[in-house]
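Every protein chain except one is present and positioned as in the full complex.
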Amino acid sequence: MPGLAHFLILGAALFCLGTFGALARRNAVVVLMSIELMLNGLNITFVAFNRYLAPSFGPAASAWAGQVFALFIIAVAAAEAALGLAIVIAVYRLRHTVQVDQIDLMRG
Amino acid sequence: MEALLNLVIFLPLVGALAVWLLPAPATAAAGEHGNEGPATVAAVPSYYPPPRWTAAFFAGLALALSLVLFFSFDRTRAGFQFETNVPWIPFLGVNYHVGVDGISLPLVVLNALLTFLAILVAWNLTLRPKEFFALVLVLETAVAGVFTSLDFFLFFLFWELELAPMYLLIGVWGGPRREYAAMKFLLYTVLAGGFLLVGILVLYFGAGLRTFDMVVLSARDYPLALQTLAFLLLYVGFAVKLPVFPFHTWLPDAHVEAPTAISVLLAGVLLKMGGYGLIRICVNVLPDAAKQLALALMVLAVINVIYGAMVALAQTDMKKIIANSSISHMGFVLLGIGAMNQIGLEGAVLQLFTHGTITGLLFIMVGLVYDRTHTRDVRELGGLATQMPIIATVFVIAGLASLGLPSLSGFVAEFLVFVGGFKGGDVWGRTWPLLTALGAFGVVLSAGYILWLLERVFYGPLDARWKGLPDATRLEFATIGALVAVIVLVGIYPNVLLDIVANSVAPIVARLGFGGY
Amino acid sequence: MELFALALVILLAPLAAFVLSALLARRAWQLAGGLTITGVAVAFLASLAVFAQVYGHEARLDVTVPWLTIAPLAGRALEIGLRIDPLTAVMLLSVSGVSLLVQIYSWGYLHEVEFDEHGHPHVHRDPGFSRYYTWMALFTTSMLGLVLASSLLLLFVCWELVGLCSYLLIGYWYERPAAALAAKKAFLTTRLGDLGFLIGLAYLWWQTGTFTFSQLEALVANHAIPPLVATVGALLLFSGAVGKSAQWPLHVWLPDAMEGPTPVSALIHAATMVAAGVYLVARAFFLFQHSPEAMLVVALIGGFTAIFAATMGLVNNDIKRVMAYSTCSQLGYMMLALGAGGLAAGTFHLFTHSWFKALLFLTAGSVIHATGTQDMREMGGLRAKLPGTCWAMTLAGLALAGIPPLAGFWSKDGILGAVFDSPTVVAAKPLLLAFALVTVFLTAFYMGRVLFLTFGGQWRGDPQRWPHVHEAPAVMLWPMLVLIVPTVLAGFWNMPAQFAYGHFVEHSLLYAHTLAEQFHPELAIFSIALAVAGLVVAWAMYGARVISAAAVTRAFGPLYGWALNRWGFDHLYNWLVGTVWVGLARGIAAFDLGVIDGIVNGVARATVALGQAFRPLQTGQVQTYAWVVFGGLIVVAVAIMLGSRI
Amino acid sequence: MSEAIYTAAFYVFGLAAVVGALGTVAARRLIHNALFLVLALASAAALYVLLSADFVAVVQILVYTGAIMILLLFALMLTPQQVELPATAPAGQQLAAALVAVVLFGLIVAAVLTGPWRQAVVPLNAPTSAPLGTALLTTYVFPFELVSLVLLVGLIGALLLARES
Partner (left out) sequence: MIPPASDLLYLAPELILTLGAFLVVLIDLALPDGRSRRPLLYFAVACCVVAGAATLVLLGQTRAIFNGMVLVDPFAGFFKLLFLAATALVLLASELYVERLRRYEAEYYSVLLLGTVGLMLLAASGEFLTLFLALELSSLANAFLACWLKHQRKATEAALKYFLISVLSSAVLLYGVALLYGLTGQTSLAGVAQLIRGEPSLPVLLALAMLVAGFGFKISAVPFQMWTPDVYEGAPTTVTGYLSVASKAAGFAVLLRVLELTFGNLTGVWVAVFAAIAVLTMTLGNLLALAQSNIKRMLAYSSIAQAGYALVGVVAATTFGASAVAFYMLAYTFTQLGAFLAVVSDVQFAPDDTIEGYSGLHFRNPWLAATLAVSLLSLGGLPPFAGFFSKLYVFWAAVVRGPQEGGPLYWLVLIGVINSAISLYYYAKIIRQMYLVAPPTDKPVVIPGAHGLALALCVLGMVALGPFAGAVIAGAEQAARLMVR
């Protein structure tokens, strides 16, 4: 029977795979995808905590905080994706590339 | 009467504003960059005084007031006089607390005098005179503030206030390497200021009194470790300014590149801030640490004396010679401080004053020679005494004063330092007379470079190139004459200053625990 | 008038002359000269009055005033003050007297007569006339102050001031590089000695807490000063005297100082200032006497200088330099006497020497004035043209050589006697006596050489010049003639048996006693014989020329060369100063620029370079930045974990 | 749901999620990345169901696999010629990234395994939509309003920046 730790480790795995993608992929869109992966990992973590821990705290604690967090993260992820992609497109218009390693006009 | 001191401090600042804000007659507008500012300069009515007159007026007024201050000072009392003490930032315990005693009063007068004379020296300045004179006046306020602040915080504010004007004065009006010199000065001083600030904070918090008031702080005893920490931090701050080897290399650059008037102020009053700080703060507030470090101070002082003199000896630029001689002579100040006894400290304070007048005069003289010959290279000059007897005579007098000829003020100070130094460093039950004797060798060395300078510049056959050069003008004569008068007066009747210096040094010596003389 | 007022007059009259002529008489040359002569004359008259009071009524003065306040409320100060006692009175007389005569003489000396191609004389006045008299007034003031000082501090102040005047007057013709160099050399050399003096002052203050002679003497008398302190203090003071009185090894400046005008040499570098060193030792005699070691050192240095300088005087051809070496030598004599314990003998020789040596210089000046050269090889036969000068110089020369009954004989004899009787220098006595006696011979020889080369024989100079050579004007001649009087008579004051001077000056010491003087006929006869021998040899070589000077020179070979080269001391010092010292200075300056400033600039540059070095880290790659964020996160996390576990 | 099925479901969807994630970050062609991401997101939704978070799961499907994926695909289409470019970074960068990711993963796993989590044993299988909705409009009404501002800014930004000028 998988327990809290399983889910947490799974979330961490997604988060860290996303991290790897964000650091190692050159295409900006794939980087954005990787970030979505990271947020998903986070969401799994939040929901898992909510599932396993919420009942153990007293009534003062909100029983739904983890899931609420997950919902808001999804919403924010949407906004981020929209703005992020818009920026990528703006960059693309000026340079005809979305390779993040080529976007290094400023350095030093 | 308290208003008098505040006037002396802030009148120059008012003057700076006046110089800055009053429109200058168009003649002075021609600057380095041709037509500067907006292309159309509105005609300025002639009833506005030129900046130099405004500046001279305010500086002269400040000088007059400082003399009034000097003469109305009660010479029989040891404590501070003309005090103003009002809360400023009560939350931090910062007060606007100013006052003078026998240690600061001569320096306040010196500052007023040299600033006034510096303005006269720069009388015919054509490059942006308005800014120049305004900055000089700001400088005067800053330095006067340093000498009169009895609140550490205020002291530090004034200390730092001097920076920016000096940076610009060297950087804009200086010689060929002005930017390098100005930057060096700036960084050195800021770094020193940083150490100072930390030292002040250590004292503020370490003492546990939560006050910046020097008078209050100097009335208590603190643990030795705390004293030592604060002393060392403050020492670095002051040692850069004084300057003490090995923090001295900004000085020759700054002095050489600065215009004459600014060299005068640099050597004449700015260096004094370091010596003043050492006495007023390091020794007065932290006597136990001072005693522990007395020998170290004396050793550094002797190094300074000999080292500065030796470096001066190897120079061929007149300004460099004088600048390095300043390092050497400031070593005497440190020696007097390191002696930690009445005579030594008196000598140190007096040396601050006398060196200010003497080196100020020397820089003016170098400036006068340079104005005429456009060189400061000793090797190129020669025989100028025939051509400009007044300049030669005054230069000789200044040089003799610098090498410590009795009857001129330099001797009195240096003599006191030696006599004090012989009994100095008396903290581990023994004295170090050989150290002082070694330091006294500096007078021979200074005779060496001064006489060499005089011989090469003024004696010998006159080079044809220098034929027909004019001697000092009336204005120049008045300027240098005033300083000569002061040098001779103090040299012959030193009690004009020594009385009050001695009175104010005595409590410090008592704090150090040395009863004798 | 009471003594204090007189003392003030003595000081203030020349001082007023100095101040007034400095301020007013830059162009009015008569005013400057007149003021100075008047001022010095007043001082001289006052000195006479002082002498009369001290001699007749045993009047004394000892006043002090605070000068450098230490604790105004407690009344503590470093003090200065005036003191008049027999020694002072004698010194005042000779200083003001010689000064007055020299000032008068100078008036003529500074007017040079030049001849145009038609042989018409043109009186040419030296352009520095006013300056000359101004400095002279300052010198006289300072010298009188030195003599009058009742504290070491004031003495030192005046000591330095006379040094300054010496510097200024040696460099009077500053446009001549040699004069400028000589002035600098004089100042620096004496300053080296003064350094010891200065340290001595500090040392004595440290040990005794007073500068006044009377208090110091009282302390010595009460044995409040340990012998070691007395030795150190005395030797430090003596180092000042060595510099000032041109004793070996600081003698090198005095011959060069002859670059100054001859009256200056007469006054400053013969009669008064150089004697100040001797005066200092005499003044502090109680201290020296307290330390046998110090006395021995004084005697040895003095004795050695006496013979050492005389050897150099033997071979020099410059008339003034011969005189200068002679001065060195005679000052050494005086030191020898003092070191031997003969306060009276030493100071009496100081007194007589000041007159006849001044006269020697003034006559030499007259010769130089007339011939336009100082090289004795270009003189000769001047007896015919300058009879007054000739007689005066002959008398003075004989006095110097120690021929009775001239003044020099008596005073020199006193010195020989003092050395002979000395209780302090027992072990070195034979050596010192030998020094003294050989010097007697040498002195007579070189003096004879000067006289014969100058006045005897035929004119060896420019034949064109010969017709224009003539006796000095009255204003120069009269002072010389006046000086003949003391040259001849002064010695009788300390005639054996009475020793009037000795008994008089003895009272300068409050507690200590000078060596009782005794006359030793055999010594006197021997010294006379030596002097005569010297003169005869000189006559044989330079007068009758029966002995070839060249042959003698060859015979002495390398010794002659060494003596001519001043025994190498000038070379050594030039090397030490010009090469070693300046080289060291250059080395330190290079160190300053290269190492210290190099470190400063290096730190600055390194900081900027460090900034540059870090720039590549900022790759411009956003993924690098992100990587650093995560890397930083890990580092922070690990740091926090480690930190909280420990 | 029986324990075995639950376990099996967890591992299946978990594996799918990890495979999807791996594919997303490792696949060479852009379109494959996108499809793998869909797999990962869908698996995550399934895992939410396993965690009794049905509402979140639905939102996940709607917003993520729906809206966000569409956006990403649009972006891919709007930036042509990028598909063919080498997609992976140099080996060094990959290695460094992997290192960081692995270490971070290790840290998190260590924290997970040592953490003093207070687990409840009671399983919760009630539908969550209603209580979540209540929470969002009562307790969390302020964040609920606030997120609308976030979305608004995202919207304005996306609109203005993506628009041809």
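Structure notes:
Lettered A, B, C and D in written order, each chain numbered from 1.
Just so it is clear, contacts are C-beta pairs under 8 Å (C-beta built on N, C-alpha and C of every residue); 3 or more make two chains touch, one makes a residue touch a chain.
All values reported here derive from a predicted model rather than from experimental measurement.
Hidden chain, full complex: it touches shown chains A, B, C, D.
When the omitted chain is restored, the residue from D:Val12, D:Ala130 or D:Val153 that touches it is D:Val153. Listed residues B:Tyr167, B:Tyr307 or B:Trp432: the one in touch with the omitted chain is B:Tyr167.
The chain not shown here touches chain A at positions 8, 15, 18-19, 22, 28, 31, 35, 38-39, 42, 45-46, 49, 53-54, 56-57, 61-62, 65-66, 68-69, 72-73, 76, 79-80, 83-84, 87-88, 90-91, 93-95, 100, 103-108.
Residue-level contact of chain B with the missing chain is found at 32-33, 35-39, 88-92, 94, 156-157, 160-161, 163-164, 167-168, 171-172, 178-179, 182-183, 186-187, 190-191, 193-195, 197-198, 201-202, 205-206, 229, 233. Taking the whole complex into account, chain D touches the unshown chain at residues 107-108, 110-112, 114-118, 137-143, 146-147, 149-150, 152-154, 156-157, 160-161, 165.
Everything that follows uses one rule, which is that only the chains that are shown with their structure count from here on.
With centres taken as mean Cα positions, chain C sits 37 Å from chain B.
Centre-to-centre separation of chain A and chain C, using mean CA positions: 97 Å. Among all residues of chain C, those that touch two or more other chains are 623, 627, 630. Those residues of chain A in touch with two or more other chains are numbered 19, 23-24, 101. Across the interface of their complex, chain D is touched by residues 623, 627, 630-631, 633-634, 637-638 of chain C. Looking at the complex, you find that chain C touches chain B at residues 66-73, 76, 78, 156-158, 160-161, 164, 171, 174-177, 179-181, 183-184, 187-188, 191-192, 195, 198-199, 201-203, 205-206, 209, 581-582, 584-586, 588-590, 592, 596-597, 599-600, 604.
Residues 1-10, 12-21, 23-27, 29-30, 32-34, 36-37, 40, 43-44, 47-48, 50-57, 62-64, 67-68, 70-72, 74-83, 85-90, 92-93, 96-99, 101 of chain A are the ones touching chain D in the complex.
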